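Here the complex is missing one protein chain, while the rest keep their positions.
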Amino acid sequence: MFTLIIREIEDNRVFFIAAVLLAVVFGVLFVYEQFYGEKYESVIIPFGFAISIPMAMAFCAMGATQMYWDKTKKISALLATLAVNRGQIFTARVIAGFLLVLIGFIPIAGAIISAVSKLNVSFLPHHGLYYEILIPSLLLGFACYCIGLQAGWTSNRVTAILGALGLNVILIPVIIIKGFGLEIYAILIFLIAACLIRAWYKFSTAAF
Amino acid sequence: MNARMKNLINVIATGFIVLVLLSLVLFCGRLFFWAHLIGNMPEDSLRVIIRPSGLVPGEPASQQTKPQNLSASEPPGPNEPNFRYSQVYVSRNREIIIGSAIGALWDITAEVIPYRDANERVYYWYGSKSDSYICLDKRSGLIIRNYKSFKPYDKSVYRETEFYAGPNGISEKAEPSLGRFYDPIVTEGRDPNRIGLYDKNTRRFYFIDFAGGSVSKGFQLAQGDNREPIADYSVAGIEKWSNNKGLNVSWIGPEVWNAEKGEWEKQWLSRTSKGYGFVDWWDFSHTFIPVLDKTGRIHIYNTKEQSLSPAGYLPMPQSLFTGERQNDVAMPGDVLAYEIVPVYAIKRLSAGSGNSPDNFDVKYLGMCVACVSREGTSMTVVVFDPNGRRICRGDTTSDGISTAKTMYSDAPLAGTILFLFENLQPPVFEVASFLCGDYFEPSPGHRALFILPNSFVGMLGRFKGLQYDREVFFPILIGPSLILSIWLALRVRKDATIVGLSSMAKKWWTIGTIAFGLPAYITYRLTRPKETLVTCQNCGQLRRPDMETCHRCGSKWEMPELTPPNWRICD
Partner (left out) sequence: MSEYVIQTENLVKYFDGRRVLDGIDLKVPEGCIYGLLGRNGAGKTTIIRILLGLEPATRGRAVVLGASSWQLPVSVLGQIGYVAEGHNLIPNYNVSRVADLYRNLSANWNEQFFRRLMETFKLPVERKVSQLSRGMRAQLNLSLAMATEPKLLILDDPTLGLDTVARRQFLELAVELISRDGRTILFSSHILSDVERLADRIGILRAGKLVVDCELEELKKRARKLRLIFDGQPPRELPITEIMAETRQGREIILTVANWNESKQTILNVFKPASCTEIPMTLEELFIECTSSGADAAVDYEQGEPICSR
């Protein structure tokens, strides 16, 4: 399983390198702002929110890319003849995707934490508000990735790109519409589960 | 898990994905046309003026007037008096509705104060200058008043004090002897040293004076008294009456033209002790506290006499459908926004005393109550006298027609398209909207994805008028959705026969498509078997190659009677 996960990460290293770079940059800026933030205007808040949509697109693109390359390069056709089964291949793929989402979410989380902490109620411990905003945002990242898994299972590049883009554009507003309450938790968790179930069904019944 | 069960799970999963994504698309479509309708709302729907308000003794009967801007510096005309009667001026902005559709914004702004942190504290007040606060500690059940004293020119806290208040007193330590409050509703006054609260458990009012170090017990509702003060949507408070930004109720007292200054002077509080001035400041509400009940009734709590007497109610605004009884009392959950403004007459008890409420004699004159309809299309204002009798009612109308109706008739195309978008929802959700619309709070209803309480059919479901109207309009409103669903179900059934689904599967798909409409049809197209069919040797129809028998005639693949002989007679 570890080999499969590493393989997925190496195959999609462009995404991971970009995410790690952004995370490192944000980490540095975040620490800097904690010490010198009062003197200078915050950078990570506008930057973090500016990259949130492209980041969501990137998560979706990762999912779509994984499935598209599998179809066109017949990766699973090779792996499935080794001592691994389809379940392991799919699980490794999803784990790699979720890992990307976690890493890519760091700058967005930094922006959210910074923004919340700058609310004009400085005395309030904001733990609850942090969680209320961070968790649905993270779930949305996972959901974007899972939507990408749906769109990418085709050997037509145009279909994969447009499908991923279109589905992602439709999905992202859900957090703006529904806010950060229990409803968004329910919608996103069930959506993630449904996407994974459907992706697994297609993967497990397809001819390689 | 067998293949059939796996397929069923796949169908359900696909259906959910389709439902969510399609609902988001439809929501955006609805919001677009809804915003267009809101933009087309007449100006008359944004303001209501009642002048005279009838709350000042000696004024003539109050009536609703045409909205007009009253300039503060324009002198009265030659035939006009040099005074203006008191008026109630209610206005709202269009964004009140669109803002409700943006849940993220709503959640963030509603959560800041009061806020529940991980330590189970509910914050009611925060002083930004002093960095002090008032909160309820849910674990101990005590109200905490935090004081911070800063050195001049130095923000670092050099003294921080906390006082804990319970039903039995105030202390600098959290002691069990103070007792505890259970689920209180706390006032939000301007004076952070004096707060009032209502304890739901003991059904008693309390007044906490942090400056004086005392807690006094107030009126207690009897056991059989079915009145139940409530918290409003965003803030748990008796006096925070407005539950939505964007609605503004002002009571403007009488004005007199001052020819020397060239302006209209308000008859506010006078610095002398002669006569009463008129205010709607809630500084003085510590004497008279408006209490909103869950049924929509408003009472006024006289803290000196310890009495709770009827003072008014939330008026039900008009909606799209006719026949609304104008005397209907709205519950807080029936309206998108409401605001209650009590009006007092105050008289300084002695000259030269400060502006503390204790230095004034306060008389309660009545109140102005405004409500915005759930759909955001109309507004109603009612003025009540001190005994809770209605003096005057004003509604938003445009040329005499309810603005709810005006809005749709002014932009019929947008209204029609909005109606059609709503009909793309599954019929089962439309029926649920009709039956359950009341159970949704108004503001979240504007950002609903599945069940739409603010849709046309939702409005009809809440309509309390004639049963006949409901029976006539319901099929009309749900008709397009049903027609679409039935048509799609027939297509699904036909295709299911072709692709060889079992009769049980066909039946469920047909029922499912009738119930869920377009999402079900899309789900079917995504999950239907994709085997290319081959011709059956027996019946000549198309059959599935992955089934042992033909789903049409039931014949197997090998049919001895159809095996050709090994000879031919040919020309």
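Descriptive notes on the structure:
Letters are used for the chains, namely A and B, taken in the order the chains are written, and counting of residues starts over at 1 for each.
Here is the rule we go by: a residue touches a chain if its C-beta (ideal position, glycine included) is under 8 Å from a C-beta of that chain, and two chains touch if they have at least 3 such contacts.
In this text the structure is predicted, and so the values were computed from the model without any measurement.
Partner chains of the missing chain, restricted to those shown and counted over the full complex, are A, B. Note that of A:79, A:94, A:109 or A:177, the residue touching the chain absent from this view is A:79. Residue-wise, the contact with the chain that is not shown comes from B:545, picked out of B:39, B:81, B:262 or B:545. Where subunit A meets the missing chain, the touching residues are 3-4, 7, 73-75, 77-85, 88, 205, 207-208.
Seen across the whole complex, the unshown chain contacts subunit B at 531-534, 545-548, 557, 566-568.
Methods note: only the chains that are shown with their structure count from here on.
Between the CA-based centres of subunit A and subunit B the separation comes to 34 Å, rounded to the whole angstrom.
Subunit A makes touch with subunit B in their complex at residues 119-129, 132-133, 150, 167, 170-171, 173-181, 184, 187, 190-191, 193-195, 197-198, 201.
Taken in their complex, subunit B has these residues touching subunit A: 6-7, 9-10, 12-14, 16-17, 20-21, 24-25, 27-28, 101-108, 111-113, 115-119, 123, 126, 128, 131, 133, 447, 449.
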